[in-house]
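These notes concern the structure reproduced below.
Missing here: one protein chain of the complex. Every other protein chain is in place.
A, B and C label the chains in the order they appear, each numbered from 1.
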């Protein structure tokens, strides 16, 4: 499980949030909410280990993430604002590369099946450049279908998706949770997911950083 | 003592331009650097003082 | 473990270094003035006229110390960079950026005085001598450091990027010096070697050493002074800044 105590994040000399506690156990999801600029993305990046924590501790399976970084990253799937899609590569090539970089190369059949299920049948070999915004998001989301990661951290996964795609993503997330996966995501909309879930609201008004030393 | 008179000293045996060009520019550069550093500190202080005074007024 | 390190680096906290630097810099400035006066007196009145170069050689009393300082300051910057990367102390980055302009200035002065010395002695403002060339490249390295750190808005990011530049540079300085020297000997016919310094009288050596010490003290004083400004700029929202006596009026 993932647990964090007293997280704080600074941007410049401004404190974005402080004293954030959270925990996610297998089968559970956590929705991070808050106004624009409240630090949702920053929190997710901190949890993924991309950004440094100003204060606080993050534990993975009871041990500080800093100590088990490789193991943690091997079990983590992070999808940020930027979908890591190369415009000049086809959907299939994109999927293959991202999977290989994540340390789990895919075979052709799995990759094709994933793209088909996400609704890109017949578009596997088109360069991402000619796909629509929503279709590009789907290429990124196809990674979820081939992922063995225990913990998914998704930043605004529902953005630019139509109603059908939202429903489909929900069912993918439900499957993940029912397999004992963990999920942390941000979204502006209310989402119905299976399993136990909680929501975390980031909304402390920005205050100047005090007594820094 | 190497020099008989002040003019001899300034002439530097014919090398006056080069010697005083070196020493003069060095002295000027170090002086300017010191002045710039002083200006930087006093500017920062003035800015901060004004900001803090405004904060205090707002609190009162 | 961090608890002990923090005690160890008590003065690495900007809040306690700011007043310390304020107390220390006048002493170094005073030392610099005294040493400078003694050094200048030796340079002009004690050191005898050189039998080969006449009075022109007196440029050596600032040229050589300025070159030494430019190299030494780069090493000190790299030292602070290494400290900053290893211990993640904020002050070390501030020290590096406080030192860089002074180092660049000394590199410039070394080039300037070198040109003014070269013209009467070798008949050319500039010769592609190994030392002059490496000094020029060192000057470029300083400019690169200053340009990069001032182009990055977030000061902590600027410090870290600067630290990497300083460390990469310091690994490269000996390589550059060696390669330029090698290049210079390959082209021996085309250039005049500046390495054949006149045999040095003891008084000359003393003059140079004392001038070097004066520059050294000057650099410490100006770096301490500048780091105070940098600390204030970066810590403007910290409570200790608001409580400083000079902020009360």
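Descriptive notes on the structure:
Definition applied: a contact is a pair of C-beta atoms (placed from the backbone, for glycine too) under 8 Å apart; a residue touches a chain by one contact, two chains touch by 3 or more.
Please note the rule applied: contacts and distances are computed from a predicted model.
You can't see one chain of this complex, but its UniProt record names it "Heme exporter protein B", from the set "Heme exporter protein B", "Multisubunit sodium/proton antiporter MrpA subunit", "Acyl-CoA dehydrogenase family protein" or "Peptide/nickel transport system permease protein". Put simply, the missing chain touches A, C once the whole complex is considered. Touching the chain that is not shown, out of C:75, C:124, C:171 or C:201: C:171 (per the contact rule at the top).
For the chain missing from the display, the contacting residue among A:35, A:101, A:130 or A:198 is A:101, taking the whole complex into account. One chain is missing from the display, and on chain A it is touched by residues 48-52, 70, 73-74, 76, 78, 80-89, 93, 96-98, 100-103, 105, 127. For chain C, the list of residues touching the undisplayed chain reads 85, 137, 140-141, 143-144, 147-148, 151-152, 157, 160-161, 164-165, 167-169, 171-172, 175-176, 178-180, 182-183, 186.
In this text, only the chains that are shown with their structure count from here on.
Of all chains shown, C has the CA centroid lying nearest to the centroid of every protein CA atom.
Centroids built from CA atoms put chain C at 48 Å from chain A. If you average the CA atoms of chain B and of chain C, the two centres end up 17 Å from each other. Not a single residue in chain A touches at least two other chains. Across the assembly, chain C contributes 236 as residues in contact with two or more other chains. Taken together, the chain B residues at the contact with chain C in this complex read 1-3, 9, 12-15, 18-19, 21-23, 25-26, 29-30, 33-34, 37-38, 40-41, 44-45, 48-49, 51-52, 55.
Chain C contributes residues 44-45, 48-49, 54-56, 58-59, 62-63, 66, 101-102, 105, 108-109, 112-113, 116-117, 119-120, 218, 222, 225-226, 228-229, 232-233, 236, 241-242, 246-247, 249 to its touches with chain B in the complex.
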